[in-house]
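A single protein chain has been removed from this complex, and every other one stays in its place.
A, B and C are the chain letters, set down in written order, and residue numbers restart from 1 in every chain.
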Amino acid sequence: MERSQIVALMQYGHSSISKLLLDYYARLGIKETEMMLLLHIHRFIEDNHPFPTPVELSERMSITDKECSELLRSLIKKDFLRMEDNQDEDQVMYETYSLTPLYERIIQEMYHENENESGSASNEDG
Amino acid sequence: MERSQIVALMQYGHSSISKLLLDYYARLGIKETEMMLLLHIHRFIEDNHPFPTPVELSERMSITDKECSELLRSLIKKDFLRMEDNQDEDQVMYETYSLTPLYERIIQEMYHENENESGSASNEDG
Amino acid sequence: MERSQIVALMQYGHSSISKLLLDYYARLGIKETEMMLLLHIHRFIEDNHPFPTPVELSERMSITDKECSELLRSLIKKDFLRMEDNQDEDQVMYETYSLTPLYERIIQEMYHENENESGSASNEDG
Partner (left out) sequence: MERSQIVALMQYGHSSISKLLLDYYARLGIKETEMMLLLHIHRFIEDNHPFPTPVELSERMSITDKECSELLRSLIKKDFLRMEDNQDEDQVMYETYSLTPLYERIIQEMYHENENESGSASNEDG
């Protein structure tokens, strides 16, 4: 293996995923296939491509674009995912996905917990 | 919401996931539930707890610990995951999971591709 | 280069750093050498070693352990860093560093800005 290929591998890139998502998705009733779809969307947003198509998403998944569309619809309906309208500098409208409702649900879940258990949301790591 | 709670949320921690894993798992025949299990193991390894039990894993997933055990067995059999024997400073043996075979399969997949397409493994991000 | 060495390189690990730290440290009056020291501490906290010594820190830096001690003292005095007392399960006391005051200062800075400019803290990325 060439040195240049190794360096390319090392610079392929990493996606930073909040441990909150990993810790709380199941308690919110999200299945693993749904969560992987949300992680792919998170990564597309990180990469400044915030409105991937079902085809683009399904290319990286083991499900078809049709199944992908259905999952997207279902996640929006259950309020884990949102489509938002935006406007660029030239007033052209464009749509993006937002994971804001997912984070809101997690905060809600943590607080509900805390009220009941009077525990804390720490697990601080810096 | 208290300032201290907000700061705790901000410091909850993030897991760094190689985009190679996100881009290649489906091509290797890994399903989304299996990939989420591997991501949980990756996170336990990052947290210096490299041999989580099926119970610990299933607590964060929508599957039972029994289903978790079966998935672990199947991932090991298909050579995406490995159990390794280690020895600590006092010669006490302990086991850890290793994702090394998964990375090896991805490199293999990328090279096979490159041979056929004479493309490159770039997607460099710094 | 051996395949096993390449895979070891790929699994060397990544540290997730909030873009808030990168965007705001200079506005808070933190110098680059101080910020690198805080990033090393952040990484030690991530690695479950939350109270590195000046020697351990200076081994990864271009400054001496004595300069490191002075910087630590100065960062604590300026309230960017805090030492916290903790107790483990056996009631043994131990100390940890906490970056909580740094995050608090950043939130303060963002709000102060927002009040003056009525801008927003978005830059949302997923």
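Convention: a contact is a pair of C-beta atoms (placed from the backbone, for glycine too) under 8 Å apart; a residue touches a chain by one contact, two chains touch by 3 or more.
The shown structure was predicted, so the numbers you read here are calculated from the model rather than taken from an experiment.
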item: Listed residues C:30, C:45, C:75 or C:102, member touching the removed chain; value: C:30
item: Contact with the hidden chain (one of C:60, C:73 or C:112); value: C:60
item: Where the unshown chain meets subunit A, residue by residue; value: 3-4, 6-7, 10-11, 13-16, 18, 20, 46-48, 99-100, 103-104, 107
item: Residues of subunit C in contact with the chain not shown; value: 5, 8-9, 11-20, 22-23, 26, 29-33, 35-37, 39-40, 43, 60-63, 107, 120-126
item: Contacts of subunit B with the absent chain, listed as residue ranges; value: 1, 3, 6, 9-10, 14, 16, 41-43, 45-46, 50, 98-100, 124-126
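Operating definition for what follows: only the chains that are shown with their structure count from here on.
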item: Where subunit A and subunit B are represented by their mean Cα positions, the distance between them in whole Å; value: 17
item: For subunit A paired with subunit C, centre-to-centre distance based on mean C-alpha positions, whole Å; value: 26
item: In subunit B, residues with contacts to at least two other chains; value: 11, 13-16, 18, 20, 107
